[in-house]
Every structure is written in C-alpha cells, then in structure tokens.
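A single protein chain has been omitted; all remaining protein chains appear in their positions.
In order of appearance the chains are A and B, and numbering begins at 1 in each one.
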Amino acid sequence: MFAAALIVLVPISALFLRSAGLTWDQFIAAAFSPRVMASYRLSFGGALIAAVFNVIAGLIVAWVLVRYDFPFRKLVDALVDLPFALPTAVAGVALTALYAPKGVLGKALLSIGIKAAFTPLGVVLAMIFIGLPFVVRTVQPVLQDLEDEHEEAAVSLGADRWQVFTYVILPSILPALVTGFALAFARALGEYGSVIFIAGNMPGVSEIAPLMIVTKLEQYDYAGASAIATVMLVAAFAMLLVINSAQKWHQTRLAGR
Amino acid sequence: MMIDIRNVHKTFGGFPALSDVSLKIKEGELVALLGPSGSGKTSLLRILAGLEFPDSGQVLFDGGDATNVSVRDRRVGFVFQHYALFRHMTVFDNVAFGLTVRRGPGRLSKEEIGDRVRHLLEMVQLGGLAERYPSQLSGGQRQRVALARALAIQPKVLLLDEPFGALDARVRKELRRWLRNLHDELKITGVFVTHDQEEALDVADRVVVMNKGRIEQAGTPTQIYDSPATPFVYQFLGNVNSLECHIRDGVAQIGSLTLPASAYAGVQEAAGLAFVRPHDLLLSKMGEGAGAQAEVRHISILGPLVRVELLLGEQVLEAEISRQRHAELGLKIGQQVLIWPRQARFFLRDSWQGTSLLDPETPIDHAI
Partner (left out) sequence: MSTRLNPLLESRAVRIGLTLVAAIILLLFLFAPLVVVFGEALSKGLGAYLDALTEPDTLSSIWLTLVVAAICVPVNLVFGICAAWCVAKFDFRGKSLLTTIIDLPFSVSPVIAGLIYVLVFGLQGWLGPWLRDHGIHIIFALPGIVLATLFITFPFVARELIPLMEEQGTEAEEAAVSLGANGWQVFRRVTLPNVKWGLLYGVLLCNARAMGEFGAVSVVSGHIRGRTTTMPLQVEILYNEYNMVAAFAVASLLAMLALVTLAVKTFFEWRYAKELAA
C-alpha cells in the first residue's frame, strides 16, 4: 500500500511541478510565502483542533448510540451521516447563517464575547461539522463488536467503571480512534465548500490552504497553485500512511483473541 | 467458602432461565453444573459471580446475603469460556490486572505484585511466558493464564464457565487432571459449568444436573451415574437404551420381555419408559438362559468392546459386551439371541417432568 501510494502520488506531484515548470527557489517562494504560510497554519492547525475535538465528541456520540437506549435513536443514528450526504456548499452557507453575528448561535456566542463566523473559530466549526461522522462511523462498529466478556473479566477482578474504560475499552478502540482522527483530519485539511463561507477569507487571518489554490488559479498563477497543491498532497499522503498503518495495527491486534 | 442458593428465579425477556433453584455448596467443594445449552447452568454461574442478578431468591456466601453485592466487591475468581484475556496486555499484565486496579488499603506495591504474579505463573507452569501476548499462546496456555488471573485476587470462590469447551480433546483431558490437582492443593470452593458428562463425572466432587432452568438431580458422580433420578438424567448421562413399556401391577412388559417393577405395584395400567444401559444388557444363546428373544441387526467392534444392535419386537436397542463374550456367543447378523437386563429403571409416561416420579433410593435390580 505504501509503495502504491508512492507510485501514484509522486507522479501527480511531478505532474504539478513539471507543468508549472518551477525551479526549487521559485517553488519555495510560491509554496511558502507569508500569506500561504498563514493559510497552512490555519488549515493544519484548524484541522488538528477539529480532529481532536471530533475524536472526543465522536467517541461520546458513538458510545451513546451503541450503549444507551433513548427515543429516536435510529433517527439520530441516521442523521450522523448528514455531513456525508449534505453538499458542502449547503453546509457552508447554513453554518455561516447559524454562526454569523445575526445568526441564532452567532448572536448567543457574541453575547459572551466570542465571534465565530469570519474568524479562525468559524473555520474550526465547519471542520468539526465535516469530520464528525468519520470518527463516529469508524468507532461505532468497533464499540459494537466489543465482547462483554472482557469488561466482565475486568470488573470481576475488581476494576471500577473508569478503570474498565481506560485499561480495557480504550486500548481496544484506540486504533479505530486513530483512524477516525486521521480521516477527519484529512477531510478537514482538504475541505473547501463548507469552510470558505464561514471563514470570511481575510488574507493572513482566515484563509485556508485550498482557498489559496483557488485564488492563485483565479489569478492564472498556475505555478503557484501547483506548488501549494503539492504541499497539500504530501500532507494527504502522510495521512494516508497513518490511516493504513492504523488499520494494519488494528488488524494485528484483532488477530489474536 | 460456603455458598447457599435459595429459591432463585431468573427470566430473560419472558423466557425462564432459572425457576426455583436451591443448592448448597460446601466449603472446599468442587461442583459441576451439568446440562444442555439453555438449561440455565451458565445463568446460575453468572448469578453466583454477580454478573447477573436473580429476579427473586437469595445467594448467601458464608451465611451472609450476597444477592445484591456487585461483582466488583464479591471477590470471585471467574474464568470465562473464551478466557477473555486482555489482548493488548502481556501475560504478566493480564495476571497482575486485578492487583493493579486495586485501590485503598489492600493495594500492593509493585514488587509485591511482581512476586505474586511470578508465583502464580510458576504454579500454572507458565513461568517463562510472562512477556508473551495472549495471541502468541496455545489454547491450553491461555486457559491457564485465565486461571492464574482469576486466582491472583485470592478469590473466595472460583467460578469457571465451560473451562475446557474450546480446547481439543487431548489438551482437555490433560487440563482436567491438572485442574483437579490444583483444586486439591488450594482447597478453594469451585463451581464449573459443563455440558460434557464425562468431564463432570471425572473432575467434580458433586454434580448438579440441570434442565430447563431446574435442578434435576444433585449428587456425587457415582450417585448420578448409578441412580439417575429422572429420565432426563438417564438420557443425558451417556449411552442408554430407552424402551417403550407397559406397567401393570408391579410388572413391566417390554415387547416379549417381562420384568418386575415393584415400585409400581399399585399402578393398574400405564405406559412407561424403561432405561437399560448397554453394558447392563446380557446376551446368551437361544435355550441357554432366561430372557426375551431378539435379533442381531448389526455388530461393531470398538476396541475391547463389541457393540451389538438388537431388534426386540419393533424396538431397537444396543448392548455392549466384551470381545471374549462375543467370541463365545459367535454372533452373526440375523441370529436370534436371548437378552436380559441386569438392571433397569422404569418411569411412567404420565408424570415425566420433575423428580417426583420415583423414589431414587430404590432402584429396581434384577439379577439372573
């Protein structure tokens, strides 16, 4: 898988560079200008914060969906997939309307002094929206398949509920959490539609990296766009690696009962 | 520890898993709960462990009510059917788990935990495997890790759910001996669940046969095997011929075979079942003894034994005789022989369920 990713992604990167015909210095200048660097910081930082939030939130949601019974559980379960099915532009305008200063939640946040829309916080909110189902849907089946026996064994040996969670449950679902994290992170990193509306796109403040690619393209700066895209691709490739090794780790774990 | 189970009832979604189960287990006793799947034996074990709770009834540990004590505080060693070893922990960490999670005054230092774990691993003959992961062990080794883990918390009672169910036949036999020896050494009260009668009779001090959420019979292996209290126990404990019969005035009629059934002297006319173990069925040549005439249908030689399939009227039955006896009789398929049960047991058709059929203390014997 690793070799294959290398074979696929390297030519694509090469395609970018060759078509753009950049020298190394030109590449550095295009891909790492201050404005672009700021967009990386926002994209990577925002994606990281959103993914970490989603790991916790997604675990709680998956836990509640799998282990507890409450009214409309099936409906809520189906709704979790909404960010998969809802077109990103729709999510973008809806989140903006919601968190804008005049929006229902935006107004509430503003009253406690937090400005959400058109700030990095808004970017993170959109990234959380888009990444949440990835964590829920990778953790949920693993949580479902956990055998009661292991937890019962732990309790019979005197562990309390929190010890059962940290010693027995968490290690079992950790690979799934890592996979979910990587998926949510990768998606948030590349996400465009749901983020650009709420971001406000202020240069150096709330511009995300994919937007920089679009901006360069609109200025017919194909070389600059390609350079940024190359950096993003390498990041995506690294994420792919993490996902694959997490899955392999997961499988070897499950191999022995 | 002494365990007293009093009138325990338990239902799962309307299905009665246990109905009115009472049982006393003596200090240091090793008891087998024997029965088919769905007989309630596992539910009873889990109630003893505190993993399930009875709808009504009581569980007393050493006279104190433990019915509502949680599994955490019960201090029972539970060995799960599939061992439930923690896959991400080494053998050492698995065994140490119960000591590691302990809080409060009973907490041991790292050194004390290490000493105890190493001692336990020596005892279960896994001294060299402490740093292995469960996936690197054989089935029998995993079983012993599970046992060591359960023993680490110094439980007052050891509970084992189908302890040998997942092992192959050879390992199973070995481990059986070993468990028995371990129990004799530690003298801990033990209860294990099994559906294998041989296992129960071989290992346990006392066998409790369960069926449909009730106890059919409890007794020593000899009592259970030699004087089964109910048709169910008869049929469940290995090979037995069950034959349709008629009982009238203390006499049972099986085809052309007439046997005394003194326990039913007062019975006017009733349909019943007769149970005869294959090794209790004596064969002789025509004209050389008492008995009913039967036809030899099939002969199979099983090592030292010969199994003979016979036709008595319209009923098929099996007899087990020695190779020597087989040679003396010179049996051939189609041959007519005389059969006579050394021992038989009768139950009336009408009142099959429960243990009230027949006084178990008075089995009906016939000698030639």
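Assume a contact is a pair of C-beta atoms (placed from the backbone, for glycine too) under 8 Å apart; a residue touches a chain by one contact, two chains touch by 3 or more.
Please read these numbers as outputs of a predicted model, since none were measured by experiment.
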{"item": "Selected from A:L22, A:A38, A:A51 or A:A91 as touching the chain missing from the view", "value": "A:A91"}
{"item": "Hidden-chain contact residue, picked from the options A:A51, A:V139, A:A176 or A:L189", "value": "A:L189"}
{"item": "Which of A:L22, A:V36, A:I173 or A:A229 contacts the chain that the document leaves out", "value": "A:A229"}
{"item": "Absent chain, residues of chain B that touch it", "value": "50-51, 53, 68, 70-72"}
{"item": "Residue ranges of chain A at the interface with the undisplayed chain", "value": "1, 3-5, 7-8, 12, 15-16, 19-20, 57, 60-61, 63-65, 67-68, 70, 74, 76, 78-95, 97-98, 103-105, 125, 128-129, 132, 148, 151-152, 155, 161, 186, 189-193, 197, 210, 213-214, 217, 220, 222, 225-226, 229, 232-233, 236-237, 239-240, 243"}
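Quick note on the criterion: only the chains that are shown with their structure count from here on.
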{"item": "Chain A-touching residues of chain B, taken from the complex the two chains share", "value": "49-51, 70-72, 74-78, 80-88, 97-98, 100-103, 133-136, 142, 149-150, 152-153"}
{"item": "Parts of chain A lying in touch with chain B, wherever the complex brings them together", "value": "147, 149-150, 152-160, 163, 167-168, 171-172, 253-257"}
